[in-house]
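Here the complex is missing a single protein chain, while all its other protein chains stay put.
Here is subunit A:
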Amino acid sequence: MGSRVEILNDGGFRSDGRRQYELRDISIDFSLQGTADGSVTIHHGLTQVLVSVFGPREAKSRAQTIHDRANINVEVNIAAFSTGERRKRSRGDKRILELASTIKSTFEPAIQTHLYPRSQIDVFIQILQLDGGLLPACINGTTLALAAAGIPLFDFVCAITGGVHSASPMLDLTTLEENDIPHITVAMMPKTERVTLVTMETRLHVDRFEEIFGLAVDAGKVIHKEMKLAVQARTSSLVSSLGVGSKPEGDRGMAMELDDS
């Protein structure tokens, strides 16, 4: 191993002091960005992602309209200063396009697109800082931003990475760990335990895969709890700032949508 950093030391600690199955700190900020219908800044460890959702609104071009459901348009921008090596990425960067289309296909089964035929939902993702777990942060952020925008979802989509160092599985990898060990990203819907995305860019033995996959699904549920708490807190603060008393009739729809898992 070229690096002098131990991925997992004898005491069972990872290089940042976590143990194998401990996830990094997640903080979620719903403050609105500009004219977006819903936006969220999610800090996952040192990874920071800002997601803004516009829509559902009329599709800009006819080519993008689908007659029976809404079209989801995902655009990702990785800020030049976000990654270790400063680099401007063009809009046509293949990796970014791939990332966007992965996110799009992850959310297609989760958003109730059939409610909005011939319209478009825009998701703009800004990556502000990157320390591993890019895709999960984007997916978790998008779920929350969609919820904030009031777009009906079948379920949350919760994503997390899992990897394996020698024989020990571990969850939620930092850049340091991602560079060194094989890992997968899993996005799941906690209510039904359906998995909407599994990706892998490294080689992983098939026996290990099963184990990590199961772990990642369990971790998804933990993340779901955290996300739900954030949405509930947001909703109740909205309610109290409306100045209305307890249980306003109008907001129940959204709360129920999110609460019945």
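To be clear about the criterion, a residue touches a chain if its C-beta (ideal position, glycine included) is under 8 Å from a C-beta of that chain, and two chains touch if they have at least 3 such contacts; residues count from 1.
Keep in mind that, in the parts below, contacts and distances are computed from a predicted model.
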Choices "Translation initiation factor", "RNB-domain-containing protein", "RNA-binding domain-containing protein" or "SKP1-like protein" - which one is the UniProt name of the chain not shown: "RNB-domain-containing protein"
Residue in contact with the excluded chain [from A:Leu8, A:Leu46 or A:Ile66]: A:Leu46
Touch criterion as defined above, residue of A:Asp16, A:Glu108 or A:Glu193 at the omitted chain: A:Asp16
Contacts of subunit A with the absent chain, listed as residue ranges: 1, 4, 9-11, 13, 16-18, 20-27, 45-46, 81, 83-86, 129-131, 164, 166-167, 171, 174-175, 203, 205, 207-208, 215, 218-219, 222-223, 226
